[in-house]
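I am attaching a structure below and will ask some questions about it afterwards.
Missing here is one protein chain; the remaining ones are kept as they sit in the complex.
Chain nomenclature is as follows: A and B, assigned in order of appearance, with residue numbering initiated at 1 for each chain independently.
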Amino acid sequence: MIRKKVQEIERGDESTLKFLYQYSAGNSFLHRLDPRTKIILILCYLVVALIWPGYILMTFTTIFAILLLWFAARISPREYWQFLAYLTPIMIALIIIQSASGGPPYLTFTFPPNSGFSIALSEPGFFLGLAIGLRLATMGLAFMIFAMTTDPFDISLALHKIGVAFKLSFLVGFMLRFLPLIQEELFTIGDASKARAYKAMDSKNPISILRAIIAAMPPLATGALRRSQNIALAMELRGFSFPTEFGVKRTFLRDIKLGKADYVTMALSLGYAFLGSGLFFMTQRFDVFGYAAGLTMFLAFPLLAIIALFTSYQRAAKRKRQELQEKISTELE
Amino acid sequence: MEISTNIELREVGFSYLRDHKTVLRNVNLDVKKGEFLGIMGPTGAGKTTLLYIMSGVIPHYFRGKLSGTITVKGKKTTDLTLAQLSKMIGLVMQDPESQIFNLFVREELAWGLENRGIPREEIISKRNEVMKFFGIEHLQNSVTYDLSGGEKQRVAIASVYSLGNEILLLDEPTSELDPIGTTIVFDAIKKLASKQGITIVMVEHKSEELAQFADRIALLNEGEIKLVAEPTKFFSEKELLAETGIRPPQVTELSYELLKEGVQLKHIPLTLDDAIQTYSELLGNSVKSN
Partner (left out) sequence: MSSQTNLVNVENVSFLYPPPNRVWALKNVNLNVEAGEFVALIGQNGSGKTTLAKCISGFLKPTKGSVRVHGIDTRRTHTSELAKKVGYVFQNPDHQLFKESVYDEVAFGLHNIGRPKDQIEKKVREVLERVNLWEARDLHPFRLGKGQRQRVAISAILAMEPEILVIDEPTTGQDRKEARAIMDLALDLNRKEGVTVVVITHAMHLVSEYAKRVVTMCQGQVLIDGQTREVFSQIDLLSHTFVQPPQITVFGDKLGFNPVVLTIEEAKEKILELIDKKKGSGNRERR
């Protein structure tokens, strides 16, 4: 009985936003990291991903991102497959464009066979398109890592601690918190248009869907405007201006602190970025390193990072479990 | 000096800048300290505007032509800022969606207190007290946008109440609640008035509950206060109520119908329990025991 309760508390609140801003409240390693740490982690990761060209390396960064989410944040791809699904047609489009406009050598396909109708695909173009597409996936996933594991109001607090005014930093969190609602309202409005036999929302044609979304804009915008005015009023009525108007020092129940895990992660990230860019510049100057260096970089470091994160997570989780068990057994007495 | 009236409105009139339509005219109303005042009236009568004026939202947030004086605890609303007024008056607006903006319910409840710089332990204990009072402890870790309409209303009321204001204004706070949920909220709010001396002004359509819990009810129609009286007298003004589309509690209406048929009633019941007692005496029945 205790074990189940511990599991429940550990799992936390697993509500997820659907696809605009995907904060999934949870209790994993990445969730517990300070938002400032995560910003550094993502930036370093992006720096390396953007510097290194080539589709093989991009594949690795993409896989790394997925693994990071899976192990360090316990978010399986099943929860964000829609995002990847929407990305796929864009990637295919990129590949097609690059293949059609690239240079030699060409791969020729006759389609249907023996008909005289053939398509010439540029080989380097194809791989370039693939690389760009995967880089897009990587950047998207980087955003997801941050978005899915960071409470919007922790971001606000982080900004405030850096020195941004309270009202402004709170507004950032507040806007992020409202994105899923706007998206949900968009769906409701879409449903309402279906109720008027409007076919566009039901179709699979992306252009129709786009048209349907545009048709949904007026009610969405009006609703959002009206609501935002009321919310601003509600905030004023509950003392939003107290700190500025009365000079009151605002209490924060929420707390973000940089801990050991944060410093370790930051160090690892910065090291990764430093070595990654360093190695890249060296491959540019001294052909010696070349491909091997790149592969080592992208295999070794992520693996090390994952192992490090995973083990520290295990240790922390074990400690937390023990704490909870103690707490519950004393409560039950 | 004891102030026995918390809010005073004298010759208050108001029209919005946008359409110059007079929304309120010649309003004179006193809200007594610790009373539960209900406000009823058809749509468009100006009830929400009245609450906005009492809380200072008009003129500080919405502009328009405001005449007359509005005094809260002895001070004119035009002399204070909205922030200063919000220390005395809490306002729960009609749409719960527009008043909940934190991610978790537990944060929503604490948000207002955080703004006031109240120490952490005090916030946590106050929050626990509020959750227990409104029966929403099971919601504390829920994400606010996953709540049902009725749950959101209760969270909205609780968040405003937690600020500890002496005056609480509520605009149709039970519109999305189911019948028993409505009774629970009314009951909780009544306790605030009777046990904690908080002054309550509530705009509502539900006669049955107001008849049972309110100390006085005001009728607002076309921007004017037509009647202010305690429930028995209020619901006896049949023509006036019929004109404005207000329905008395069903047992009260029943009683007036029976009076018309010549039945002698000792008094007109306002609530269910009252009616059961009155009619079982009349009919000499033994009440069905449940």
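As a working rule, contacts are C-beta pairs under 8 Å (C-beta built on N, C-alpha and C of every residue); 3 or more make two chains touch, one makes a residue touch a chain.
Please read all numbers here as calculations on a predicted model, not as lab measurements.
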Options B:Glu35, B:Glu107 or B:Glu208, residue touching the unrepresented chain: B:Glu208
Of A:Ile119, A:Ala165 or A:Ala192, the one touching the omitted chain in the full complex: A:Ala192
Footprint left on chain B by the chain that the document does not show: 41-44, 94, 146, 148-151, 172, 175-181, 183, 205, 208, 245-247, 249-251, 253-254, 257-258, 260-264, 272, 275-276, 279-280, 282-288, 290
Touch residues of chain A, complete complex, unshown partner: 14-16, 24, 78-79, 185, 188-189, 191-199, 201-202, 215-216, 218-219, 222-223, 226
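As a working rule, only the chains that are shown with their structure count from here on.
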Centroid spacing, where centroids are CA-atom means, of chain A and chain B in whole angstrom: 44
Chain A - residues contacting chain B, complex: 12-13, 15, 23, 25, 151-153, 174, 177-178, 180-181, 184, 227, 230-231, 233-243, 245-246, 248-254
Complex contact set, residues of chain B against chain A: 55, 57, 61, 81-83, 86-87, 90-91, 93, 95, 97-99, 101-104, 107, 110-120, 123-124, 141-143, 145-146, 159-160, 163
